[in-house]
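A single protein chain has been removed from this complex, and every other one stays in its place.
Each chain gets a letter, A, B and C, in the order it is written, and its residues are counted from 1.
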Amino acid sequence: MVQSLKTDEILVNMGPQHPSTHGVLRCLLKTDGEWVREVWPYIGYLHRCKEKIAEKVSYIQFMPYTDRLDYLASANNNLGWAMAVERLTSIEVPERAVWLRVLAAELNRIASHLLSYGTFGMEAGAFTPFFYGFRERETIVSIFDQLCGARLTYHYARIGGVMRDLSPETAKAIRRFLDEMDRRWVEYNTLLSDNEIFVRRTANVGVIPADLAIAYGLTGPVLRGSGVAHDIRKAAPYACYPKLDFKVCVGEGLKGTVGDCWDRYWVRMLEIRESVKICRQILDGLPEGPYQAKVPRILKVLANEAYVRTEAPRGELGFYIISDGTDKPWRCRIRAPSFCNLSILNRIARNCLVADVIMILGSIDVVMGEVDR
Amino acid sequence: MPGTLTDIINYVIQTALGVVGLDYARVPEMLRIGAAMLIACGAMLGYVAVVALFFGWAERRVAGRIQARQGPNIVGPFGLLQLIADAIKILVKEDIIPQTAHRFLFRLAPILVFMGAFAPFVVLPFSETLVVSNLSLGVYYALSFAALEVVGVIMAGWASNNKWSLYGGMRLAAQMMSYEIPMGLAVLTVAVLSGHLNLRTIVLDQQGYWIFSWNVFRGFPWAFLAMFVFYLAGLAGSKRTPFDLPEAESEIVAGYHTEYSGMRFVIFYLSEYATMYVVSALTAVLFLGGWHGPIPHVLAWDGQVHWEAGPVLSALIGMVNMIGKSFFLMFVMLWFRWTYPRVRVDQIVYLCMKVLVPLGIICLMGASAWALVW
Amino acid sequence: MEAKDICEILMRHLPDAVREFCIDTADPYLVIEPTCISDVAAFLKNHPDLQFDMLQLITGVDRCQSFEVVYHLTSLRFGHSVTLKAMILHDRPRIASIADIYPAADWHERETYDLLGIVFAGHPDLRRILLPDDWEGHPLRKDYVAPESYHGISNAPQ
Partner (left out) sequence: MSNQVSAFIGYWKTAWRAVVSSTLGLGVTLKHLFSRPVTVEYPKALPEVPEGWRGWHAYESDRCTMCRLCEQVCPVQCIRLEVEGKGRERKLVRYEINYGLCLFCNLCAEVCPTACLWMTADWDLACYRRTDCTIRFHETDPNEQRQRLWPGMKELPARAPKKPREAAPAEKAQTP
C-alpha cells in the first residue's frame, strides 16, 4: 500500500528572502516530504567585491570597509586589518592600544555570540531568547557608543593604534556590564540551553566529525564544537593574548554526539563566559601610555606580502595582503570564516528534516556580509 | 427555570412582545427557535470577536513584558484599542489572491477554518443556563467540528500554490489527526467518570465540595493526568508553540497562510484564537468544574443545599468563573508560546504516539476501574 | 617547524616540484611547479612530519604578465603553516584542482575562478559562485573594466 503511493521529490527555494537564512543566503532544497535529501547553498547576493575595493583605496581608507565584512564583529575585523598592515610596515603599536583593541574585540565577540544565541533560539522557534540576547547586546553597543561613537561599524582600531582612549566612565560601564552578563548567562541557560525541547532539536543533529571539519577548513566555534581545540588566540598568539588567561572551549557531546548543533551552540555560550573573563583581565591590567603610534598620513608600503590571521567570533579571519610600494595594496585577499564554514552545508545537511536544515544553518552561524564580501 | 440561552432569548422576546400586546406563541415554533438560535449565534460571534481581539492584544502585551519591552501601549488605555486599529488597517488592505492559486478553494478555505473553530462555541456552557444549545453529545460535537479545520487548512495550503503553504497544510493535517486520539481518550476518561457526554451535565456533576468535587481532583490521579493530555493535545490542535509547526516562521515562512493577506488572513488569525478559547473552555468544563467557582454559589457541604444564588446572580457568577478559568488557561498558552522552542515534526508525532496516547489509555483504564469500584 | 625545514623535506622528496624558496617577504613562500600542485598538496597533507591537514586559503593574484595561485596551508596538529605559490601563464590560466585532496578548496577554487578566471582542471563543479552566472569578465583582473549596466540596472555613480 505504502509502496504504491506515488511520491515526488520537489525542489524548494529557501531564500534569499526567508526568515532564517541570515540575510540573503539562498538554499535550494531537494525534499522528499519533510525529508531533505540535499541542500545546495547559493551565495553572492551581498557581493560587493571588497577585494577589488581594497585595491582601489589606501590602507588607511580600507579600514572602515572592513567594518562591513562581518558586520556583527567589526572590531575584530578592524583588529585583523590593522595587524596585517602593521606587519607589512613594521609600525610599533603602543601597548595600551594593543590592549584596547583586544578589549574591543572581546566585547564584540560577546555581542556577536549573544546575537547568535538569540537567532539560534529564534530558529528553534523560541522568540524570547532573541530579545534577551539583544538586551545585553544593546548594553555592549552603548559601550561602543562611548568608546568610538558608533553602534555597528566601529572603525575603532586604526593602523598604529586605536581611535580613542578608554575613559574611566566607559571602563566602569564595561565592568557593570560584565557583572550583569554573569547573571544573565545563567538565565539564558535555564531558558534555552537546558530546555529539553531545544536539546532534542539540536543534539545529534548536523554532526560534523572532527576530521571532516578540518578537511573543510572550518574554524571558530564550528571547529571547536567538533572537539578540536584550535583557537588562533592560543595556537598562534597575537596582540596581548599571551598575557591573558583564558580557556579554549570545545564541544564535549554533553547532550549527544560530539560535533552536533548543540555543541556548537554551547561552545559559543562558553566563549561568552571566557570573553567576560578576558575583558575583566584587560580592565585590570590595562597599561598606561599613548594609544596611537606615529603613522604617516600617506602610508606607503614597500613590496611585501603577509598573511595575518586572527580569531574572529566566527573563526579564522585572515588578511593576505600583497603590497607593491604604493599606498594601496596590489592584492588583498580576505579569508572570511563564514565563507569556509558555509561550504560544509551541502555535506552535512543530507537526509535530515526541513527543521534540521534550519538548525544546522543556525549553528554554523554565517554572516552573509562576510560570506559574499 | 429556563434551560438554555435560546430559551432565555425566547423568554425575553416573548415578554418584550407581550408588553406591546403581541402574542409570540402564535409564531410557528420553528421560526421561534430559528430566531432565537440566530440571535444566540450572533451573540457568540460577537463574543468570539471580542475574545480574539482581547487576546490579540494580550498576546502582544504579554510577549512584550516577557521580552522586557513595552508591548502595545499607545492606542487607548494600555494599548487596548491597538487591535481595533489593526483591524481597521487590515480591512482597508488590498486583498491579494496569487495568480496561480485556485481561486475558489483559496476563498473557501478561511471560511471552513473559521467554521471549524466557531462551531464548538454553540455547546460551550457559560453557566447552568447560558448555553446556546444543550446537545446531549456536546463533547462529541465539539471534537468532530474541530476536524473541519483540517480540511480548511489543507485546502488553504494546496490552493495557495506555494510549496511552503503546502508544507504547512500537510504538517497540520498530520498533527491534528494524530492529536485527536489523545484528546478523545482524555475526554473519554471524563465521560467514564461522570457518565455523560453533555457538557452541562458534566459540569453539574462537579458541583459540591469546594474545588475537590471538580473532576481534576475527584478523579485523581486519572483525571488530573487526563487534563494534561487534553490540554497538550488541544495546544497541538490549536497550533500553538511548542506545536506551531504548521506556521513555523523560521522554517516554512508562515505555513499555510503564507499567501493570505487582508481580511482572509484575519479570519485565520481569528480562528486561531477561537480554537484556543475552545480548548481552554473545554478544559475548564471537563476538568476544572466549569462555572463552579472556588467560592461556590451553591453551598452544599453535607449533600443538602444550604444556600443558592438566584438564577440571574447564579448565571452571572457562573459566567465570571467560566470566563476567568478559560482566560487563565489561554494566558498559559501565551506564556508557553513566549517561553518554549518548537518541537520537530518527528517529535510531535513521537510525543503524541509514545507519550500522550499511552498516558490517555492509562487514564481511561484507571478511570474505568474507579468507576467500577465506586 | 619553520618554512625552511618544510622546504627541505619537500625538496628531498619531490625535488622537481620546488622552483624557489623565497624568504625576503614577511611570510616566506615556496614557489612550486604548477603541474605538480596536486602531488605537493597530497604530499604535504600525508607526510607524517608535516600533516598539513587544513587548507586556509586559495588566492589568485593577477601579476599582469602571469597569474599567481597562492595556497595557504596549516597543520592543526603541529601548528606550522606554509605558503605555496604557483605561477601560471596569463594567456592560459589553468592549474590542477586540489579539491579532491582538500574539500575546503572547492569553494576557494570556485571563487578564484569567478573573480580571476583561473580554471582549475578536475574541479567537480567549477561554476561562478559570487557573481551571477551570466556575468561577463572577471573583476579582480587588473585589466577588468566594470560594465556600464547589468540587465538594465545602471552602474553609474550617482
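One rule holds in what follows: contacts are C-beta pairs under 8 Å (C-beta built on N, C-alpha and C of every residue); 3 or more make two chains touch, one makes a residue touch a chain.
From a predicted model like this one, the values you see are computed outputs, not experimental measurements.
Can you work out which residue in A:28, A:60, A:212 or A:235 touches the chain that's missing from view?
The one listed residue touching the chain not shown is A:60.
So that we can see where the missing chain sits, which residues of chain B does it touch?
So the residues of chain B touching the missing chain come out as 62, 64-70, 73, 335-336, 338-340, 354-355.
Over the whole complex, note the residues of chain A touching the chain we left out.
Where chain A meets the chain not shown: residues 57, 60-65, 67, 128, 135, 138, 145-146, 148-150, 153, 155, 161, 163-165, 187, 190-192, 194-197, 199, 290-297.
The working rule: only the chains that are shown with their structure count from here on.
Chains as vertices, touching pairs as edges: which of line, ring, star, complete or other describes this one?
The chain contacts form an open line.
What is the chain whose Cα centre is as far as it gets from that of chain B?
It is C whose centre lies farthest from that of chain B.
By C-alpha centroids, what is the most central chain here?
Of all chains shown, the one whose C-alpha centroid lies nearest the global centroid is A.
What whole-Å value do you get for the distance between chain A and chain C if each is reduced to the mean of its CA atoms?
Their C-alpha centroids are separated by 25 Å.
Could you put a whole-Å number on the gap between the CA centroids of chain B and chain C?
For chain B versus chain C, the centre distance works out to 64 Å.
Just curious, how far off is chain B from chain A if you go by their C-alpha centres, in Å?
About 46 Å, centre to centre.
Enumerate the contact residues on chain C facing chain A in the complex.
Those in contact with chain A are residues 25-27, 29, 53-57, 59, 61-62, 70, 72, 76, 79, 81, 83, 102-104, 106-108, 111, 115, 128-132, 139-140.
Within the complex, which stretch of chain A touches chain C?
Within the complex, chain A touches chain C at residues 43-44, 47, 49, 51-52, 87-88, 214-217, 228, 230, 235-236, 304-307, 309, 316, 318, 320, 322, 330-331, 333, 335, 339-340, 342-343, 347, 372-373.
With touch defined as at the start, can you tell me which chain B residues reach chain A in the complex?
63, 66-69, 163-164, 167, 170-171, 241-242, 244-245, 248-253, 337-347
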